[in-house]
Structure formats: C-alpha cells, structure tokens
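Encoded as structure tokens, the structure appears first; notes follow it.
With one protein chain removed, the remaining protein chains of the complex are shown where they sit.
A, B and C are the chain letters, set down in written order, and residue numbers restart from 1 in every chain.
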Amino acid sequence: MSILALANLSIAWRKFLAKRLTLTLGAGILLLFFLIAVGAPVIAPYDPILQNGDVRLQAPSLLHPFGTDNFGRDILSRVIWGARIDLQIAIIGVLFPFVIGTTVGTFAGFFGGIADTLIMRLVDIILAFPFLVLMLSIIAILGPGLSSFYIAMALVGWVSYARLIRAQMLVLKNSDYAVAAVSLGFSRPRIMFRHLLPNAIAGSIVFSMSDAVLVLLGGAAVSYLGLGVQPPVAEWGVMVAEGQSFITTAWWITLFPGLSIVCLAFGFSMVGDGLGEMLGMHE
Amino acid sequence: AGVLTIGRREDSTTFDPIKSAQNVDNWVFSNVFDVLIRVDRTGTKLEPGLAESWTISDDGLIYTFKIRDAKFSDGSPITAADAAFSLLRIRDNEGSLWSDSYKIVDTAEATDDKTLVVKLKTPSAPFLSTLALPNVSVLSKKALEEAGEEAFAELPTAASGAFTVKEWRRGDRVILEKNPNFWQADRVKLDGVEWISVPDDNTRMLNVQAGQLDTAIFVPFSRVEELKKDPNLTVHSDTSTREDHLLINHEHGALGNKDVRQALDMAIDKKAIVDTVTFGIGEVANSYVPKGSLYHYADNYQYPYDPEKAKAMLAEAGASDLMLDYVVNAGNEVDEQIAVLLQQQLQKAGVTVNLQKVDPSQSWDMLVAGDYDISVMYWTNDILDPDQKTTFVLGHDTNMNYMTRYKNDKIKNLVAAARLELDPKKREDMYIEVQTTAKNDVHWIDLYYSPYINISRKNIENFYQNPLGRFFLEDTVKN
Amino acid sequence: MSAPVLSVRNLKVDVHLDSGVRSLIDGISLDLGKGEILGLVGESGSGKSLFCRALVRLLPSSLMKVESGSIKLEGRELTEISDPEMLQVRGGEIGMIFQNPSSHLDPVMKIGGQIAEGIRYHQGLNARDARAAAIEIMTQVGFSDPVSQYDSYPHEFSGGMRQRAMIGVALSCNPKILIADEPTTALDVTIQAQILRLLMEIRDQRGLSIIVITHDLGIVAQTCDRIAVMRRGKLMEEGPKRTILSRPQNPYTINLVNSHPSMPDTTAPTQTAAAKLANPVKPLLEIDDLHVRFPAGGGILRGSTAKTISAVSGVSLQIMPAETVGIVGESGSGKSTLARAVLGLTPISSGHVTFDGTDIAQQKHAGLTKLRREAAMVFQDPYNALNPRLTIGQMLAEVLKVQGKFAARDIPTRIDELLDLVGLERDFANRKPKSMSGGQCQRAGIARALAVDPKLIIADECVAALDVTIQAQIIDLFRDLARKMNLTLIFIAHDLAIVRNLCERVVVMYRGEVVEEGRSEELFARPKHPYTAALIAAIPDIDPDKPLVTGANTGPAGPIKSVKRIP
Partner (left out) sequence: MHRYKFVLTRPLQFLPVLFGISVITFILVRLIPGDPARNLLGTRATPTAIANIRAQYGLDQPMWLQYFYFLKNLANGEMGKSILYKIDVLKLIATRIEPTTALVIASVILSIAIAVPMAAIAARNEGRAPDHAIRILSTFGIGFPPFWIGLMLMMLFSLELGLLPVSGYGSTIGEKLVHLILPSLTVALSLSTVLTRSLRAAMIESLKSDVATAARARGMPERIVFWRHVVPNSLVPTINLLAVNIGWLIGGTVVVESVFAVPGMGQLLVRAIFSRDYMVVQGVAMVFAGATVLVNFLADIITVAVDPRVRL
C-alpha cells in the first residue's frame, strides 16, 4: 500500500471519527474495559482476593493507588478483576432478554390475534409486577449465583424488547415494502426476519445499551439486599454494597468501584447514543 | 425529664408479648410490662419484680409468689389473678409462640389477691429464670378482655411497666409515655420514650451525630473507633450473651470424625476474626456459655491456632482434600465478613470452602434440612439460666442439637440431670463438665463473644442494657 | 413594474460539509413587484425552498451560510439587520406557507390559537381581540364556521382545510410578502384549484406580493404574473409568464415546457386499443360488486361515529388483457384500497375478484399463488416501498429467487436486463434506496414489479411525487413496456392529465364507487358525471388563457354531490 493510500485512509478515519465522535468515544471506553478485563491477571498488581491483615483499610497510596478494604485486599486489583464480572453481567444480562424479547415481539407484532393478546397481557403483568419481588424470588428459588441472576434478568428483561419490537412490527408490517413483499409472494418467515426485523431492530439495539446500564444497576441493587455475586469474587456492585459500612471512614472502598460503574455505564450510553445517531433514530 | 429517642433497625411487630419471639419486641415489652421476677443489671442474678418475694417447696414443685402492691396504668390493682392469667395464657393460648417453654407448669392459681401458687409437673432449676422473660409479663386480664386480643396487641390499654404506649406509628415509631401508676414511678426520670425505626446503619448513626436522635442501638463494629472521636457522643459497650459460632454438620462425611473437627478448630484463627470483623471489640470465645454468664467456665480448653498441625491431622484422618459447603447469611455484614475470612484461613489448612450466600430464611431451611457442611450462626440468651441454650445446643432435643446433628449420650444425660439439680454448686460442676466435653468433641466451633454497642448524645445518662438485652430506661436521664 | 418590494441581488448560499464547501444558491438575482405573483419553478433539489428560506434567515441547517449578496425589502437591507429585527420581518413582513400543512401545523394546538398567536405577538393585541381578528382571517380564507372551528385541532380538518389554515396563519401577521412553498402538491386537483384561487383573491384584496414555488407549470400558468426557472442553484431564465411559456429560451425551460402533460397529445394510443378490441377475449381481471369496509375508529385521522367505513362499495370492473386502464378520483376515494383488494393485500368484505379465471376469494390458495406470480404492484411512495436495508440488486435477486423462474446462475444477467429496461445504470444494483433520488427509486420499484414477469401491473400513483421531467420519463417507460411486453396496466392517479396521456380507458371513482367509466378521449371530451366534469375543469392547463375553474365554483370547500349517496 502506498503512502498516499495510507494518508487517504487516515483522513477517512479522521472524518469518521469527527462524525461518529460519540460512538467512537463510547466504543473506546468499552474497548478499554474489555482490555482491562482480558488483561486482569497481568495488569492487577495484587491478587484480588488475597487478604492481608497488615494493610487493612489503608487510604490510597503509591503502593495501593485505590487503597485497601477491611480485609487488606487491594481495591485497584479488585476493580480490575471486577471488570471481568461486570462486563459479563452487562453483556449476558442484556443478550438473553434481547434475543427472547425480540423473537417474542416479532411474532406477536407480526401475527397479532390471540397470541399477541396473551403475550401483551403477560408483558403487562410483568411490567406491573414489583421488580424486587420477582428478582428476589427468582434468585431465591434458583439459588444464589450469577446464573440465577441472568435467568432472573432474562425473565424480567425481555418485556421491554418485546414491547419495542412489537410496536415497530405493527407499523412496519403495514408499510409499503412489507405489503410489496407480500404481493411478491414471499414467505412469512422471509418477510418477518429478512425484511421487517432488520428495520425494526435499530431501536432495540440502541435501547440495549442503556439496558446494559440498568442491568449493572440491578446487579448493584440486588447486592445491596445481599444477594449478589458470591464472595469473595470481586464485583463492583457488591464492592460498593460491602463498602457502605465504611463510607464515612474509608470512602475509597465505595468510590472506586462506583466510579467504574459510572464509566462503564457512560461507555454503554455513549455507544447507545452513537448507534442511535448512526441508525437515524433521532432524526 | 424529657423524651428519649432511640434509633433501632426495625419497628415493633406487636404488643401482645406471647406472640413475638423477636428482640425488637421484647425490648419494648420490658418498658411497658413488668414481670414477676427480673434479671438484674449484671445479668447474673434474679431480683424481685412484681413478685415481692417467693418460696419454693422442698420437692421443687410448688412455687408461692407474693404479689407486690402495684397498679396497672389504668389505675386498677395488679392481682395474683392477673399473674396467673398471664402465665396460663402463654402456655395455652393458640397464638402463643412460647407454649413449649411453659408446658412444665401444671397449675397456676391465685389463692388470694396477693398470692400466686404455681405447681410444676417436674422440678426445674431454670423455672424462676423463665419467669423473667418479657413474654410472660403480667397483663391485665380485664383490660385485655375488654379491649379484645387484637386491639390490645395494637395499643395496650393497661401497662404494668414503667411506660404506657401512647401511639404506635407502624413502620416508623413506638411512642411511650411515663406510667404514673408504675410501682417504681419515682425511679423513672424520663417523660417518655420513642423507639424509632431507622433501618440503615449509617443513617441511624448520622441521626445521633446530627442531634436528631438521642441514642442509637446496633452500632456496627466498623464505626466504633470513629464515633468515639465525636465529642458529642458516648459510645456504650454493654456485656451481652451473644456468641458467634461455626456450626458443623456432623452427619456429613469426614465431619463426623472428631479429629477432623478438631483440626478445623485449629485451622481457624479466632483472634484474626475478632480483629478484622469486630475491630478488636469482641473477645475470642472458649465455651458455648458466654463469658460473664452463669456457670461460664473460664478455664475451658482453647484449641491453638495451628494450620500446619490442622493440615497434618486432616491428612491423618484421610480428609486432606476436604471440600466444604459454607452457608452464609446474605445481608448480614458480619456473617459475610467472617465467611470471607474463614475461607482464606481454611484454605491454609488445605480445606476448600464453597460459599453459598442465601437469605436468612432460606439458610434456616438449609440448616434444618442438613443441607450444609458449615455455617456461622449466633445465639443470645433470653434467660439467665444456661439451661435454655444448653438444651437447644446439646440436649439432643428435637432440633438435632441446633442442626449440628451432634450425638453424645453422656452429654445428653448430663444436660437432663442439670436441669433437675437444684443445688447451685453441683449444677455448676455439671455445667463445667458439659462445657469441657462439648469442647473436646467440637460439637461446634466457638468463635467470639461480642458486646452490645450503642451510642448516645452526651446529655444522656444511664443508658444501658443488661446482658439479656433489657434496657433500664427507668434509670435513664436526659439532661 | 412599480418599484420592487423585494429585491435580491447575487445571493449566494453555501453549505460547509466535511467533504468541502458546496454551493447551493449560486448568485441569484430577482425582483418582486408590489401585488405581483412570481412563480418559482424548477426540478427537485434546485434550491427553490432554500432560496425563500434564505430570505428570512431560516436555513435548514447550521452548516449553511449566506455567503454574499443583498436582500432589500422596501429598501431595507435584510442581510444586515439584527436577529430581533428579523423576528419582526418573519411573519410581519414576509409570511410563509408550507408545502405540507399536516406537518407544519402544531398538532397539539388549536387552529385558532395558531392564527391568533402571530396576531398577538406582532400586533400586540390582547387575547380577546386577537381571537376576533383570527376569526376574521379564518372567514377570509374560507372557513365555513370560524367561530366553532377556531377551537378545532388540525387533525380534525381535511388537507384542503389545513392548507387554508396554513394560509390563515401566514396572513395573521399581516405580511407584505407571502411565500407559498408548493402549497398544493399534497392536494387533489379540485382542492388545488380552490387554494390557488384563494391565493389570487388574497392578492387582490390585500395587494400582497406572492412567491409561489411549484414544480407544476400548469399552476404557474394559471396563477402567476412572472416566472423564474431555477436549476442547480442557478437562475436559468426569468420573465413574464407568457413569454416564458410560449418562447422559452433556456434548453432546460424548453424541456420543462414540452414535457408538461397537458400539452395536446398527438400520439394518442387509441389505435392499439381499437385493434385489441376487434377480437374480444376473456377479461384478465374481473371485479364483481366488490366491497371493502374498515372498522371505524381505527383510522386516527378520519375517525367518525359510524361503525364502519366503506372504502370501496360495490365496484364492478372488467380489465382485458393488454389493456391500459386509468383509475382517477380525489384523495380518499378508494383507489388504493381497490388496488390492494384486487391483489389480495386487503381482505374483501364481499364481492368477487377473478384473476385469469380463478376466483381469489373462493380458491384462496391457488388464486393467491397465481396472483403473486403473475401480477405486481408499483407503490405510490417510492422510498417507503423499498426495503431501506437492501441494495437494489439484492432486492431484485430475492424476487427472482423466490419466483423461481430463473436459474440462480442467470439471476445477475436478469438483474442487468431489468435495470436496462427501466433505464437505470447497471451499477445501481449496488446502491441502497437512501442514496437514490425519488425518480430512481420509482424506477427500481418498477423493475421489481417487472422482475415478477407479470401479466398485470397495478401502478398506484407512482408519479405523484416526482417532478414533471421525471414524470414524463416514467410515463414513457410504461407506454414502452406495455407495448413491448404486452402488459396489462392499471394506472392509478389523481392527475387526470397524465391518465389522459397514457390510458385507453378511464375509471372515475368517488367515495368508493365508480361514477363513470369510458374510453379516455370520450370521457375527457364529454364527461357525463358532474364530478368528472369538475375534476377535468380543475386541471391547471399550461395555457394561461384557459382560466382556472375551481370545482363547480361553489365557494369554499363546496362539496360535490355524488349521484348515489353512500349511507
């Protein structure tokens, strides 16, 4: 490749950056967290679960940039390892609801009728159901742990996607190109999945990014009530919750994991905004 | 003078003493209802309450109480009939949570207004102690029947204690007012008391720091050091009967082996737990009978912390790759911290621990079902006598020795005998034997004792509770 | 011409994009005399709207800038005044009427309120006086019951009434100049005629100066005094209406004038039709007493208290093979519904549709399969009818694959053929609808219809959104195709001029019924039904000497009586 081509490429890239600043910035943040998560064993200065009675509750210092907790564990290392769990929570916690909700919403919106009515009533019920009762009971029934949390999230979370997609489907299935597809003798699955779904899904993709934030917070809320990730695993929500008894004496225990949640959330919402701009949601 | 405000975690659930077994309720009952016999401030002696004096027949079956001249808050006299009614009610009432504890009572009769005669089915050394329980407080038969049980439980119309219930704002606070008809009314300095529910620990402390509450109870260990520095506050540390211990399921594989249990005991650094979890406030426990309680054996054996030896013992017992399921109570900060700590300590002895955090109700189920290997629980005494706890923990009773499934017939017989032994000296010896045997068997692992920690503003004096938890608000002064 | 009210000199507007600066208005100079109506014509994207917005500093994007030039309003230089002063100019001096009243009227504010708003702001009247003044204006623009209509919301009115309201809003500030940006494109001919007449009346009453933007030369011919022709941001030609229409100088203008469909057509397609009629055959499509009803209340815009809406009621038609039939009628008369019902895209309430001998209601499966393989539809809105995520090539390939008439190997060649057929370059196969102009999309839509290799094509208002030059191209294309491939064509439109040009037979629909049907030249020459007559009379002719006739001239929004009233 010639120098000229490279220069052109970099100009194009810069233009893309300027245009998609939000998206790029958001994706950059997410990528950073991803790298941190992947590189945790290398980056983290200490073992995240190793307790050290000699350095309990130490304020941030050169040795421990984020300080230590009441077991003398290094907060920085825990925050770094926490990225693994929290990214996983955000991704899996969104993926399942997304897939389930999208599928259900597509069918309900496209076919309508009794199935649609039943599904929408179910959606109403879940929406009206106190989230906490549902969450706590599902976790209690399934036993504690991340997988229960995912299942609970999926059982509750699909509703939003189903609603979004269904609403889009109702509009799109009467659109001219859907009618055109019918008039051309296309099969229903083809119309649903090849023609309508790709056009209906943009809103859900954008929403999934803010949903990721909500899932992270849901995790934190469940942790506050004591049913989060099992100790001694480092997870930001749990760290924040555990640190609450030290808020007045050792602020660093809550602040750094809290800030990490904020940054990750910020990354996700930037990507969401960026995708929205790109997919022409706000126009 | 003045109204004392006390911040606590949860609000009361009822004012019918027989229908609750929770400290939140009992501690308020003690302010509102008086008992025949009280436990003193040190928690080691009984002292007269509404019963001025009492005699016990030689066979230990018949108790005769002389009821003091006292009035309910509505002005009616407190009679032996009321006392008999209350005692029989806790035994017979359908809604009573305590009937099992009073099944030993055969009859209770008021022979006259001031004389109550109670006949037991069998002799019982701890019986007098059980009369000090707030749940068996003396209620006014007339008031209760006039108001109806439910209404009375909402807002008692007659109080026998230092205060009457003026208002109960559910979920928020219980408002008590001085009872002018209380027999020790001149002892009471406060005009009233408000028990206010502030669930969040930080918020509760902040309320006292900001001067919006006079006192707060349940101070987290982690906050003590800092609160002591606040010039406006006094931090109180009152001896309690609380003991935290590690339950072991004796029915699970290697855990049935005494050597393995002893190894586990040696693998645990209790001092480190005291330092980390209680911030040095607690004290390493050496017996299931808490320090300062009746018949506590101070010289009981204490396993040394020796992870190497523990490892060797485990290997010898063929349990070198021991894997244990540890049920942790979610939402309990202290429990979770102990779990994290123990996990690492046991690791050093080659024991792998899986933490299973579940909510407290569920952990009960798992413990009862034997669905666990180890788990940390705690116990506080309701009565002064060690019999209650001993029976539950070692009496081979219906609860499988507090879910440990520990079996030792010698202990079983000893516990039963001690209950009947009326001679204090002999009883003490028996309890020492129980304590040493249990320790040797490692029925569970004693971890630490911890005090009640409360804070109050500097203008509050004489705010304290006895080891059984009773707050002596009749002595409290608000300046 | 008296001293111009508005005088624009050498106006330049640029847009500053990442990719560089593009000139959108390139040195335009124009004068507008007092009481004059100036017609601004030109193809889509030529900068007509932009020019007018530049006058009042309302450019649609922050990336655009007026680079140079002067705009003098009665001697005052508008490019130099401050923003607050400009607020007074907008509305107060220059009023705007927009193309699409549905989107420019505030849907959540009462019509009267929107008119009164400008009055209160510009004339400082109190609420009561403003209301009175607004009612006065509403009367002027032809509201029949302004006092009660004052409190109605835009959605409660028909398109024509909304456009009147829009004019009322513009008049409310009592401007000296009125700019009407394509004021009638969304309306059908009869309403269009009423609105144009209204504009002229207002000019006469108030002595306003008006700029009318349009792409329809007929409108210009009927209403304007002077014409300015724009193309690609430049002024092509400008002058008195008659001069431009009769002796256009610029080649673009010549093309524009020549492609106007109302020009007498010498190559009438009648011979072929006559030839076909000589040997009668079985009809390809037979519609017998067709009814389509919709549950009421579903239509948000037309909600009524009736239980159902009869969109099509009792239509019977026979279409012969290779025939070209036009269906005309005002908006909402049921044309699209009829088309959709015929193709089985909307459930039929009663009646029969027989396609090539198969009753599609009775033999549903067989009928629909046959229909889907042999009939195709071209949709009204070129953008919406194409899946935005597929390239034209992918779209055509999919149709060909599903129809299965070609081997997979031959599909690429066939796509090229189809693109050639509709006059698109072959590399359009790789483009998505977003990057194409309306006309190009329309061609792609036609290519898709042809990909089915149909016997019957139903084209639903497929040229309404396009400008005349492209319209003409597409009409030619259809004519060609009909001839070459022996197609049967049903052509739906509300533009009668086009239908007259293209179709052998015309069907006139009114409120769901067929009110008249006949051979084109006959029907246009001697309409039997008064509604047909009104429709024909309302076509703005490019000949300025054929005056514009508002529908039956029954005053504002006068309804035209149907012969048979529908209940």
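Heads up, the rule we're going with is that a contact is a pair of C-beta atoms (placed from the backbone, for glycine too) under 8 Å apart; a residue touches a chain by one contact, two chains touch by 3 or more.
Fair warning: this is a prediction, and the values are worked out from it, not measured in the lab.
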item: Missing chain: touched chains present in the view; value: A, B, C
item: Touch with the omitted chain, as defined above, among B:Asp40, B:Asp74 or B:Glu154; value: B:Glu154
item: Residue in contact with the excluded chain [from B:Pro199, B:Gly280, B:Gly318 or B:Pro424]; value: B:Pro199
item: Of B:Asn207, B:Ser222 or B:Asn300, the one touching the omitted chain in the full complex; value: B:Asn207
item: Chain not shown, touching residues in chain B; value: 10-11, 13-14, 16, 19, 21-22, 94-95, 97, 99-101, 150, 153-154, 169-172, 196-200, 202-204, 206-207, 209-210, 212, 331, 358-362, 364-366, 368, 377, 379, 382, 388, 392, 397-399
item: Chain C, residues in touch with the chain not shown (by the definition above); value: 56, 58, 60, 84, 87-92, 95-96, 98, 100, 103-109, 117-118, 121-122, 153, 155-156, 166, 169-170, 172-173, 297, 300-301, 303, 305
item: Residues from chain A at the interface with the omitted partner, ascending; value: 121-122, 124-125, 127-134, 136-138, 140-141, 160, 163, 210, 213-214, 217, 220-221, 224-225, 237, 240-241, 244, 247-248, 254, 258-259, 261-263, 265-266, 269, 273, 276, 281-283
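What we mean here is this: only the chains that are shown with their structure count from here on.
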item: Chain A and chain B: spacing of chain centres that average the CA atoms, whole Å; value: 45
item: Between chain A and chain C, centroid-to-centroid distance (C-alpha), Å; value: 46
item: Multi-partner residues of chain C (at least 2 other chains); value: none
item: Chain A contact footprint on chain B (complex, rising order); value: 201-202, 205, 220, 222-223, 225-226, 272, 275-276, 328, 330-333, 336-337, 339-341, 343-344, 355-359, 362
item: Parts of chain C lying in touch with chain A, wherever the complex brings them together; value: 18, 340, 343, 345, 369, 372-373, 375-377, 379-381, 384-389, 398-399, 402-403, 445, 448, 452
item: Residue ranges of chain A touching chain C (in the complex, touch as defined); value: 15, 18-19, 175-177, 179-187, 190, 194-195, 198-199
